[in-house]
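Every protein chain but one is kept in place in this view of the complex.
Then we have subunit A:
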Amino acid sequence: MKVFLNYPQILKRWEASQVGDVDPGMSVAPPHPHTNTDSFQEELVVRPLHSGDIYASFQFRTVWEADFSRGNKVSHYQLFPKSLGQVISKFSVRELHISFTQGYWRTMQWGQPFLPSPPGAELWVWFQDSVTDVDGTWKELTNVLSGIFCASLNFIDSTNTVQPSAAFKPLGVGNVTDHRFLRYATLPREIVCTENLTPWKKLLPCGSKAGLAVLLKSEKLFHSSFHSQAVHIRPICQDQRCKSTSLELRQTLNAVFDLHTSGQAKREWSLFKMFSRTLTEACPLASSSKIYIDITDNSQGEQFELSPASSLLSQAVVLGDRRTFSVYDLTDQATFGSTRSLNLLIRDMLRPLLHAERYVAGYGLQTGEIHTVMYNHHPYRSFPVLLLDSVPWYLRLYIHTLTVTSKGKENKPSYIHYQPSKDRLRPHLLEMLVQLPPNSATEVTVEFERALLKWTEYTPDPNHGFYVGSSVISSLVPSTVATNTSITQEQPLFSSFFPCKEELSYFVRVYTEPLLVNLPTPDFSMPYNVICLTCTVVAVGYGSLYNLLTRSFQIEEPSPGLAKRIANVIRRMRGVPPL
């Protein structure tokens, strides 16, 4: 069911702001197999946070000069991992985004992440338009990915897959608007551990043996407040004129290390304290290997001290803010001393403009309400946000109770796309475009009723509860600083992930918490009890009745005493009838 209420210019502007297209009429020469040149860049951004915690973001980018859109087959793999290359060509994948996250990103304490991700596993894929059976290909793709990443992605099926119509536009180049080729699914219950990190590290050209990936040791990485690893594959333009595309693979890993659980007394951080490793060399296959330390709040050197000091400084506009970074180039041998150790203290950062929360209200096991609250912290500008909600079928939403209020008054969304659920087949999909007034909190409320599942559909631990995936809020947030909209190779990776056509706004995606909902759970010992009781009743009752009805009575003489028996024996011998 699609409800169009005043489809605004804003949504059109949103769609047009995606990166420009490749002219389909232009013929592209098929890549010569022997001149495939791959390039690999790696970078680490370290940003000290307000509360004393520290945020480390790794990005590894491999660009592969291959074009799959015209059915070209590739058999020579250089830096691009073969397992992913085969998956892309076999399933005709245009774009693939998969992330595994443990923990929840606290936007108000930590600011905005460079690459957002919801807790658990999230997978969204744009297929090529040559695919005929998208659902079948999606199912096979999730099975293959579950083998590659050692995750239970095979639990993705039609009951948790949706086709968003507006919230997930392609992040790579291409003239694609048909959302029948898009599939989105989340598994909020998915656990992330070393068995997921190991295959992720094996996809890197240098593995975990050289370069920045040496720092990725599981004992420290998982002892953190937030840990997220992701793989993003998309087509990008090879140059400014965009006559041909190449495939970009970005592997990202974000981690936030907590000051107190790392057992520290002072607010002092170093690479060794964060990762229990130091760097010795750059990856030999990398064309660029850099570390960026965010020193925006330390321009005069008064808040913290960075050692060893670096003379290279760079400025970048990221998330609507102009920040200064101290750059360490690992390909330059002069950067390496004995140990690399950083001591930092930090104060302020830009308050994030968009932030969201979600919770379940109500009592009892029959009904409830889902509340999603979105905050706009800009003092005078309002901006639209696109809210995507995917709720499993066993929470039956009553859409007639959907209310959106800002500052106490009703706020009508300008675009609503709702697809009702079908029991055991597909989940609810709700997409809304809401205008957030300045300096306000907008609350979206919808009532639901809990369904009773069949007893075989419960998990082995049903009293834990059932998860509802995070809501996704996507928006173009107005920025005070002009963003650089041209695509250049020299831009650092952390500021060039989300394409941006507008100078005065930047793209932000915020994920809410997942919900944990208790469903009415039966007593699983009841089938056993019922069988025992019924069998007993049937055996005793039926047995007795049958006996009574079918018993035939015969008269039987009691057996005679001893004297009479001896007398009978004598009488028989004499031929006389017995007594």
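The rule is simple: a residue touches a chain if its C-beta (ideal position, glycine included) is under 8 Å from a C-beta of that chain, and two chains touch if they have at least 3 such contacts; residues count from 1.
We adopt the following convention: contacts and distances are computed from a predicted model.
Taking the options "COMM domain-containing protein", "GPI-anchor transamidase", "Protein AUXIN SIGNALING F-BOX 2" or "C1GALT1 specific chaperone 1" in turn, only "GPI-anchor transamidase" matches the UniProt protein name of the chain that is not displayed.
Between the chain not shown and the residues A:Tyr359, A:Tyr398, A:Phe524 or A:Tyr546, the one that touches is A:Phe524. Residue-wise, the contact with the chain that is not shown comes from A:Glu140, picked out of A:Glu140, A:Asp423 or A:Glu449.
Touching the missing chain, out of A:Gly364, A:Pro379, A:Gly408 or A:Pro460, is residue A:Pro460. Residue positions on subunit A in contact with the hidden chain: 102, 139-140, 143-144, 146-148, 150-152, 154-155, 189, 191-195, 198-199, 217-219, 221-223, 459-461, 524, in rising order.
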